[in-house]
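The other protein chains are all here in position, but one chain of the complex has been omitted.
Entry: subunit A
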Amino acid sequence: MARFWLIKLARTLLTLWFVVTFTFIVLRTSGDPVMALVGPDALPDEIEQFREQWGLNQSLVVQYFSYIGQMVTGQFGVSLRNSRPVMEIILERVPWTLLLGFCSFALAALVGIPAGIAAALRRGRFLDRAVMAVAVFGFALPNFFMGILLILLFSLVLRVLPSSGTGTFWHLIMPVLTLSTFTAGTLARFTRSAMLEVLERPYMRAAAAKGVSSWRRIVFHAFPNAAIPIVTIVGLNLGQLIAGAIVVETVFAWPGIGRLLVTAVSARDLAVVQGLVLVIAFTMVMANLAVDLIYGLLDPRIRGGGR
């Protein structure tokens, strides 16, 4: 049992190290960072000064180790645009994205999972087909288009919701709806197929033979088994959620890290971009670790070990 967690943890650290190293290599091979920082009109003296200031005149090995040291201690440097620490800039944006992501995910799960279960129980009937049609619509419609449609309807035609910005609960509704549509559709489809598979298992029939009521069979016998593949999908889907946030935050002028990434890239603020890449990678890796751990909690066969 303890070994299961240890192995997972070791793998997570390895992945993080890989991401950090990869970022280092990409930034050093995609052109002289100094030239990118100071711009094409800089004088040779300035360039030299910059090199010294950023430690870029040292050998790559020394640079690599001091870079790793900075990453481990959380020093991401300062923004080139306003000289504020990168960490501070990112951290003030994180809660907004978390709020958006968490609400979207919760909504997607609350809609998608029950819809998938209902579709599986009514396999081949009207409800099943209706749910699946909506689900396909949900994950086929691009985020930006969905966002624009919502703005058109609720802000311009009905005039009931604000089209952008933050401040009230009402500002949250459209971004959350937009972002959750894709995840809800995916979850509904996977829940349906996972449930269909589980419902066919002999232990479901054995539960009925014991006199277990049908809702108890679904809630306590079928769903926990179906949840195992669903959790995997949720982990994979988190990347989609972050990618979606970049678009949605831009469409609705939401002050999260997605929009920060877009502005930092267009302003060539490399320090901020590097910080964001690492933060996002870190989140993804941690989310997948969480998925693995939940997987172990759900499935005694994964936990391994003897009696």
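Just so it is clear, a contact is a pair of C-beta atoms (placed from the backbone, for glycine too) under 8 Å apart; a residue touches a chain by one contact, two chains touch by 3 or more; residues count from 1.
FYI, contacts and distances are computed from a predicted model.
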UniProt name of the unshown chain, from "Ferric reductase", "ABC transporter ATP-binding protein", "Ferrous iron transport protein B" or "Biotin carboxyl carrier protein"?
"ABC transporter ATP-binding protein"
Can you tell me which of A:7, A:133 or A:219 touches the chain that was removed from the display?
A:7
What subunit A residues would touch the chain not displayed?
3, 6-7, 201-203, 205-214, 221, 224-225, 298-301, 306-307
